[in-house]
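A single protein chain has been omitted from the complex, and every remaining protein chain is retained in its original position.
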Amino acid sequence: MAADPIHQFRIVEFFPVAHIGKTEIAFTNSALFMLAAVVIITAFLIIGTAKKGLVPTRLQSAAELSYEFVATTVRSTAGSEGMKFFPFVFTLFMFVLTLNFIGLVPYTFTVTSHIIVTAALAIMVFLTVLLYGLYRHGFHFFNLFVPKGVPIAILPLIVFIEVLSFVSRPISHSVRLFANMLAGHITLQVFAGFIILMGSAMGAIGWIGGILPFGMIVILMALETLVAFLQAYVFAILTCIYLNDAIHPGH
Amino acid sequence: MAEQQHTTSTEHPAEGGHGGFPPFQSNTYASQLVWLAIAFVLLFVLMSKWALPRVGSVIENRQKRIDGDIAEAGKLKEQSDAAVAAYEKALADARANAQAIANETRDKQAAEAETRRKALEDELNVKLSDAEKTIAATKQAAMSNVRGIAEDATRAIVERLIGKAPSDQAVTTAVADALKR
Partner (left out) sequence: MADGKRGDRDHNNPPDDEAALSARLERLGERIATANRHPEQDDDVRSNAKASAYARGFRMSTELVAGVLVGGGLGWLLDRWLGISPWGLILFLLLGFAAGVLNVMRAAGVVSEQSERLKPK
């Protein structure tokens, strides 16, 4: 069972909740972990600041660190006007980060290794940028696609490429997170599979030989922890960069 | 995120190993999207209405406190700067004061010495003039003695020469004439 690197990504349906048309909405392991992330994040921040200490406890400084980290990222990328999106970016960052970290625990499920989830998040960001940009700038917003100083003959081509570039953002945004989480977990699972395989195929020698892949797993685990954080950070900072397009600093 | 059109898969992917690669099993999409929406909106509301203002207020309070403390420290430093300046000024004043007192004392002593010297000088002058007077008197007396002797001598000489004593009047005049020359 452990040898199957795909098994961990399977959606397990616990019980159906509702039907929309013919579509069944079920409570799945994915839903369970999403809600778990919500509970963990909320508890982390609320319990962390329970004492509201002037000198923070360890948990409180962790909570404050996450706040300051995202706030700095938003402010330095999207400017002070971007701070109105701070709760949005913070929610995104913490949600993705927590789901990524939960996924690192053995026998759990990684919600962010499903393209539909990352795509939905990326499209949500994309629509937020588009709608807010249009609301703020009107059709002037489409100047985004019109470079200055380009001969009129090739302008349509350039504009089209720019539009493609703009539209490719949510894909790049979602595929990056999805692929990184997926690849990392498959790699871990494959190496874990090696240990089992060697152990069962060659007995004691195999188990000793399994030390090598086990060491690899330890290294990979550290790497995956870094990747889990960085992917959440990249997701958040790109959200800020895209939001910056809608806000554009400097008035 | 209302894209629940891809469904109607007959197989049950959750059970068994078939059904393809799990992330691409589109019949699980609707459930995931619905729960994602629920979880995300729930989290967003919890964060923006409850958790973030709370964390923000804690940080802000601390920042305010730190700013206040720094301002306080700055104020205290200004005070101590002022105290040092005052101390230095007092020191300089005291020094100047001491200098002034020293000068004054020196001047007073010099003046005293001067007056004493002057008094002494005056006294000496008086004594000198007294002495001069005495000398003059003595000289006068001596002169008058000389005159008397001269008159006597003249009378005697004249008597011897002419045998007759001249009148006192004539002798006196003649001696005075001679002395005047």
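For clarity, chains are labelled A and B in written order, and residue numbers in each chain start from 1.
Criterion: a contact is a pair of C-beta atoms (placed from the backbone, for glycine too) under 8 Å apart; a residue touches a chain by one contact, two chains touch by 3 or more.
Since we're looking at a predicted model, the values are computed, not measured.
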{"item": "Among shown chains, those touching the left-out chain", "value": "A, B"}
{"item": "Hidden-chain contact residue, picked from the options B:Lys64, B:Lys77 or B:Arg95", "value": "B:Lys77"}
{"item": "Contacting the left-out chain in the complete assembly, out of A:Leu54, A:Leu155 or A:Ile171", "value": "A:Ile171"}
{"item": "Of A:Val17, A:Leu35 or A:Val234, the one touching the omitted chain in the full complex", "value": "A:Val234"}
{"item": "Absent chain, residues of chain A that touch it", "value": "68-69, 72-73, 76, 137, 140-141, 143-148, 157, 160-162, 164-169, 171-173, 175-176, 179-180, 230-231, 233-234, 237-238, 241, 244-245, 248, 250-251"}
{"item": "Where the unshown chain meets chain B, residue by residue", "value": "66, 70, 73-74, 77, 80-81, 84"}
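The criterion applied here is as follows: only the chains that are shown with their structure count from here on.
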{"item": "Chain A and chain B, separation of their C-alpha mean positions in angstrom", "value": "70"}
{"item": "Chain B-facing residues of chain A, complex", "value": "4, 6-7, 9-13, 20-28, 30-31, 34-35, 37-38, 41-42, 45-46, 48-49, 52-54, 56, 60, 63-64, 67-68, 86-88, 90-91, 94-95, 113-117, 120-121, 123-124, 178, 182"}
{"item": "Chain B residues within the chain A interface of the complex", "value": "1, 4, 7-8, 12-14, 17, 21-25, 28-40, 42-44, 46-48, 50-52, 54-59, 61-62, 65"}
